[in-house]
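A single protein chain has been removed from this complex, and every other one stays in its place.
Entry: chain A
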């Protein structure tokens, strides 16, 4: 045992270590000779080279199976999401009427968003479709019906919230407009041939009075069926997403208002599911400070 247990001195350890790094007797660097290193590196070069090649190949093969225009699966999108404009990080629209800078960005955002909805652009690019009907454009027995036409959604439809008459979208006089849109889902027929509309309300019953009246544009917050289905960007050129605007007419000042807007359609179940807060509904906070 005594032979086994001898403690190595620091110097010995250093010498051993040095010898491991470069052994002059056997010409070994880190325990391998030059040719040995070369061989093993070559092997791993070939090995990993092969792996990379194989990875690339299989990746390419897989990419071939994908359609250029359509996502392969969209079976989990039965409830389209909702979103508002102007969009902030926490969906929190707070501003001070007298302080122009606080709402200027909102107005800019809305203006930018509504740019493609200008009547002139819509007139130039899109068709005037029959309201109340789905605008189906099926392919004929494998012959692609391409590109598909989109329906007009004129900015003027939003009336008070179009930003045409009132360029500040009512933010100046404390009656702000919020735009609500529904996510595009490819080949989705919302409402199942019945009208669909968006309604907004205070999140809690007791806040309804404080929130005051709201005006919806188009009327009732209706979304016409002619804007559906959506066929995907590449196919459905110039598609214009329908939007609904809500104008708060009589907001109590200096108070947080939690508002929730929902889509009401026959085939969209907007259950109060806490996990997905944007499925078929959208909640936001709005607050106007007096001074």
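The rule is short, and it goes like this: a contact is a pair of C-beta atoms (placed from the backbone, for glycine too) under 8 Å apart; a residue touches a chain by one contact, two chains touch by 3 or more; residues count from 1.
The working rule: contacts and distances are computed from a predicted model.
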* Asked: Looking at UniProt, which of "Cullin family profile domain-containing protein", "Mitochondrial inner membrane protease subunit", "Uroplakin 3A" or "Sodium/potassium-transporting ATPase subunit alpha" names the chain that isn't shown?
  -> "Sodium/potassium-transporting ATPase subunit alpha"
* To do: Among A:13, A:45 or A:66, single out the residue that touches the unshown chain.
  => A:66
* Using the touch definition up top, pick the residue from A:158, A:177, A:226 or A:279 that touches the left-out chain. => A:279
* **Those residues of chain A which, in the complete complex, touch the missing chain** => 1, 3-4, 39-40, 43, 47-48, 51, 54-55, 58-59, 62-63, 66, 68-74, 76-77, 80-81, 83, 183-186, 232-234, 239, 275-279
